[in-house]
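All protein chains of the complex are present and in place, except for one that has been dropped.
Letters are used for the chains, namely A and B, taken in the order the chains are written, and counting of residues starts over at 1 for each.
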Amino acid sequence: MSATHDVLILGGGGAGCSAALHLALRGARVALFERGLVGSQASGVNYGGVRQNGRHPAELPIARRSREIWARLPELIGTDAEFEVTGHLKLARSAAEEAELADYMAVAREYDLPLELIGSNSIHARWPWLGPRVVAGAFAPEDGAANPRLLAPAFARAARAAGAEINEHAPVSEIAHDGALFTLTIGDRTWRAPVALNCMGYWGGEIAARFGEAVPVAPLAPNMLVSEPIPYFIEPNMGVVGGDVYLRQIRRGNVIFGSGRGTSDPAVPWSRPLPEPTLTAMARAIELVPRLAGVQVIRSWTGIDGDMPDGLPVIGPSRTTPGLIHAFGFSGHGFMLGPGIGAILAELVLDGRTDVPLHPFRIDRFALGSAA
Amino acid sequence: MRLVRRADAERARIPFTLDGAAAEALAGDTLLTAILATADHLRTSEFGDGRRAGFCWMGACQDCLVWVEGLGRVRACTTQLEPGMAVRRA
Partner (left out) sequence: MKVAVIGAGPAGTRAVEVLVRAGHRPVWIDEAAANGGRIHQRPVAGTTRSHRDLYGTEAAKAEAIHALGERLRAASDWRPGTLVWNIRPGVLDTLCAGRHGTIGFDRAILCTGAMDRIVPVPGWTLPGVFTLGGAQIALKAQGVAIGARVAFIGTGPLLWLVATQYVKAGAEVALVLDTTPFTTKARAAAGLLRDPATFARGLALVARLRMAGVRVIEGGVPVAIEGADAVGSVRVRDRAGREHHIACDAVGLGFGLKPESQLADLAGVPFVFDATQRNWVPQHDRAGRTAVPGICLAGDGAGIAGADAAELAGARAAWAAIEDGGGAVDRGEVARLDRALARIPPFRAALERAFPYPATLAARTPDATIVCRCEAITAEELRAAARATHVTGGAPEVNRAKAFTRVGMGRCQGRVCGPPAAEILADALGCDIAAVGRLRGQPPVKPIPILAQAVE
């Protein structure tokens, strides 16, 4: 049996769709498989942050790489996905949190991330609507936010235009490896390729387990809210040390914010925000921006991402199966990385290497192995 | 547009302010009635397509939210006017 494709991509989130495009642009024969519609889970219903600020140092090289692609989205996929460079402001609400911001400045310098530490006096002068509990902030001017509902679908459409096969309503249930080729079967159709990319988010854990390298991935359903439109005044995308609230306003006027976790059942899949984190998010949002008190929230939502114990994704080759490359478990902060992950996966497949250090993301950092 | 009182007009008059200007309505009026009995619109669409004056009058369409001092954003059609309310349309 010979290969029908060069690469099978499992999962149509941001990473998978970006990989499909980057591979197709270099002439690879690609088939992508998505259980529902592309960008339906974590990739499509996340907060929309395009943030490098405050990332784990291991992720910064990917974030820097991805940020270059964010700047080129219009030429790459025909839309900027409403990406706006508003800057990202990470806030401290105590001296201890401020010290953490100060410590991160060295990390930012090491990775050439433009970052400005702003003390108590200047932060309130610069953003007078910030609440009194805010004592300091770290401002990353290159960061911003985008519309997550557009990104993965636009990547998928561009990939399709570049020749990739995008299969929606195509769940990956039967996949096997014979030592040389992966065979994926849906009904009476089969696809065969020497390479498979596992970009299945939370469900990437099932693929890894099937190939004998289970990892401790858990479902993560971030609890998010959006307000009615009010006059635009909050320019920067904002987070806090510790991450217990995040908040931004889009130019249309809606304030998008979140805190805590909703509930989910990945087997359905089904997810739902919960009232307690919703109310907590409100209280914390008022703490950051008191002026939001009394503004109406019109919707809350969540989706399912894969959460790893150390908060870092699994990226890189399988240790059990040649040709299998993982990229999943982005632990609630993969939206910004998606475009870059796709480019990096394309390099791993077509060049056998990438400049971005992937060692921290290796799958065998977890000891579960084939015991699961 | 202007609402026309057709019944129950013999009620106590209640003062309030609309965008800072003194106004008057009747006890028992909702904010929507109070505003549209004295003014020709209730809010302006955020997206440049003009003025609005509510729509469903039953708390469903959410197209009649106004600012009331001390209360924040309030749905005019289901909120009773209270004496002295300071209402802002923008």
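Keep in mind that, in the parts below, a contact is a pair of C-beta atoms (placed from the backbone, for glycine too) under 8 Å apart; a residue touches a chain by one contact, two chains touch by 3 or more.
None of these values were measured; they are calculated from a predicted model.
> Write out, one label after another, the shown chains that touch the chain missing from the document.
Hidden chain contacts in the full assembly come out as A, B.
> Sort through A:Ala28, A:Leu115 or A:Val295 and give me the one touching the missing partner chain.
A:Val295
> So one chain is hidden, and I want to know which residue out of A:Met282, A:Met308 or A:Val349 touches that hidden chain in the complete assembly.
Candidates A:Met282, A:Met308 or A:Val349; residue touching the omitted chain: A:Met282.
> Write down which of B:Ala53, B:Val66 or B:Met85 is the residue touching the left-out chain.
Only one listed residue reaches the unshown chain, and that is B:Ala53.
> Residues of subunit A in contact with the chain that isn't shown?
Considering the whole complex, subunit A reaches the absent chain at 37-38, 44, 77-79, 149-150, 153-154, 156-157, 160, 227-228, 272-276, 278-280, 282-283, 285-287, 292-301.
> So that we can see where the missing chain sits, which residues of subunit B does it touch?
Residue positions of subunit B that touch the missing chain: 1-11, 26-30, 33, 37, 40-42, 45-63, 65, 71-73, 75, 77-78.
As a working rule, only the chains that are shown with their structure count from here on.
> Indicate the whole-number Å distance between the mean C-alpha point of subunit A and the mean C-alpha point of subunit B.
Computed value for the inter-centroid distance: 44 Å.
> Show me the residue ranges of subunit B that touch subunit A in the complex, using the header's touch definition.
46-47, 62, 65, 71-73, 90
> Can you list the residues on subunit A that touch subunit B in the complex?
On the subunit A side, the touching residues are 228-231, 252-253, 293-296, 298.
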